[in-house]
Structure formats: C-alpha cells, structure tokens
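Please read the structure below before turning to the comments.
One protein chain is absent from this view; the other protein chains keep their places.
After this line comes chain A, so read on.
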Amino acid sequence: MTDLTQTLARPRARLAGRLKLALCLFAVLAVVPPLAHAAGEPFLIVVATRMMVFAIAALSLDLILGYGAMVSFGHAAYLGLGAYAVAILSRAGIDDLVLQLLAAMAASALFAAVTGAISLRTRGVYFIMITLAFGQMAFFFFVSFSTLGGDDGVALPARSTVLGLPLLEGAQGMFYATLALLVAVFAGLYRLTLSRFGRVLTGTRESALRMQAIGFRPFPYQLTAYVIAGCLCSVAGVLLANQAIYVSPAYMSWHRSGEMIVMLVLGGVGSLTGAMAGALVTIALEEGLARFSDHWRLGFGLVLVAVALFSPGGLSGLLRRLGLVRDAT
C-alpha cells in the first residue's frame, strides 16, 4: 500500500509527453490487424482487442484512483454490469450496441451513485474494503442469477449489431470498434482531467483540507467522478461480452478488480497513458507467459516486484527516468 500512496502523492505534471505517447500507442494499435494477417497470426487481433478492452477499464479506474485518490477494489463490478447488460438485452431481443451501451451506462451510473455515496463516507483502507464489499455483492448477485447461467455464465447468440449493421461480426470489425471507443474514452478523460472539474478532483487528491479552505466541498465532485468511472468501465464490459460472445460472473470477481489496480500500478497512475499502457502490457504478458508455462503468474509476479522496486512510477515513471518523456509543466 505504501508504494501506492507514494505514487499518488507524486506531482502531477507531464502533459504533452503523455499525449504524444498515447497517440503513438493508438497508431501502433491501428496497424495490428493488417500486420497480424501478413504474419499469418490472425489470433493476435483477438488478443489485441482484449488488451484494448482492458485499457478502457484501466483508464476509467485511473480517473478515480489516479486522479481522485479513491482506491476502488470493486471496479470490476462495472465490467460485469456492462457484460450482463448485453446478455439481458440480447435475451430480450435488443441486440443493438448503442442501446446496450446506453443501458449498461445507465445501470452502472445508478449502481455507482448509490454505492459511491455510501463508500465515500469512508477513507483509506475502509474505502478499499467497502468498495470490495459492494463489488462482491454484485458478483454474488449474478452468481445466483440462475436464468442467466449463474456461476457458469451464459453464451450469447451472436455479437451485437451497430445500428442494424453486423459490424462486429468479424475479428477486424470488433477490433476497430474497440479501438474507436478506446480513443474516445481516452480523449474524453484527457479533456476532463484538464477541465475545472478535473482540477477540483486532482486538488482534492493533493489536499482535501486545502480544498475546503478555499470553499470546496469535495464529496459531490468525488461522487461525480466515481459515477463517470463506473459508466466508462461498463463500456469495456459491453465490449468484453461481445468479444468473447460469452458472459460470466468471473468478469466481476475481486480478482479482476485487483488485476485492474495492478495494471495501473504497472503503467503508472494519474497520467491516463500509463493506465492504458499498463493494461496493454498486463494482458500481453498474461497471454505471452501463459504460452510458455502454466505457472505464468509466477513470472508476472516477478515483473511486478521488479516494477515496485526499480520504478515506483510504473512504466511511465521508467520512461521519464530514461529521459524519453520530459515533464511538461
């Protein structure tokens, strides 16, 4: 925990650098499908899609964890809410992606508003515990939801359509739809963190006392951020369900929430680009290491230990130290 708090206390700077890096990431991602086809390894497109789905989830968590210093250990609940929105709506015959996204976001906003209003009455370790508890409540709700497969989850009849068009059918369509949403989420959050609202959120992270002493009551801003983060994470959930054509409560288990925090710590919190890179690398390592050995988690653990010891700022901290990205103030 100490590493995390130290990382949170680090000054927030780096502007132009992180934006440039993010654009580079997007550019590289955009050419993955043709390269994968050329290399004769089309399954890489599927892997890259999963990477981007989790990048969206990690971005949303970075808003509350990195910018708001609210360490939520129940963020995977929104991944699950998004996924189950797809399952429930498609069972009701609604298989349009736009409608599913709206429903997922509405459900997540409601869940986040209620649980956030309660959780934000606590601080520190208690906040972590109470968000974990709400996350597990959501998890067990869907575990006992037997008409949707309960513990086993449920396979979807097909991927969603986009305004009536089967755009997501192929791996490539799924990939580019995910990339488009990833870019949109990043751009939105990037703007938000620089806005008046973002300043209040970041200021509260740095010193809640100072914010009160200039006339701000932090609660409504923190709760709003919490709701926005939940909504955006549910977008990842909708995509995850479509990518796997399958929905299960495992998406929202506390392991997933923990994994999202790991992504942030690995990439570096509070810069958005770091969260995105952390998610991409985490999923890549999972997939890559899993091919070498069933005990890949051991290798991943070693990577994390190395990051914690040698680069507390995560990947973005490492790049900064190597001088590849300069702090822009």
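Some observations on this one:
Keep in mind that, in the parts below, a contact is a pair of C-beta atoms (placed from the backbone, for glycine too) under 8 Å apart; a residue touches a chain by one contact, two chains touch by 3 or more; residues count from 1.
By definition in this document, contacts and distances are computed from a predicted model.
Set against the options "Xanthine dehydrogenase family protein subunit M", "histidine kinase", "Subunit C of 1,2-phenylacetyl-CoA epoxidase" or "ABC transporter ATP-binding protein", the UniProt name belonging to the omitted chain is "ABC transporter ATP-binding protein". Only one of the listed residues, A:V46, A:L148, A:L167 or A:L192, touches the absent chain: A:L192. Touching the missing chain, out of A:G173, A:G203 or A:G258, is residue A:G203. Among A:F145, A:F216 or A:Y246, only A:F216 touches the chain that is left out of the view.
By the touch rule set out above, chain A reaches the unshown chain at residues 9-13, 191-192, 194-200, 202-203, 206-207, 209-217, 221, 224, 329.
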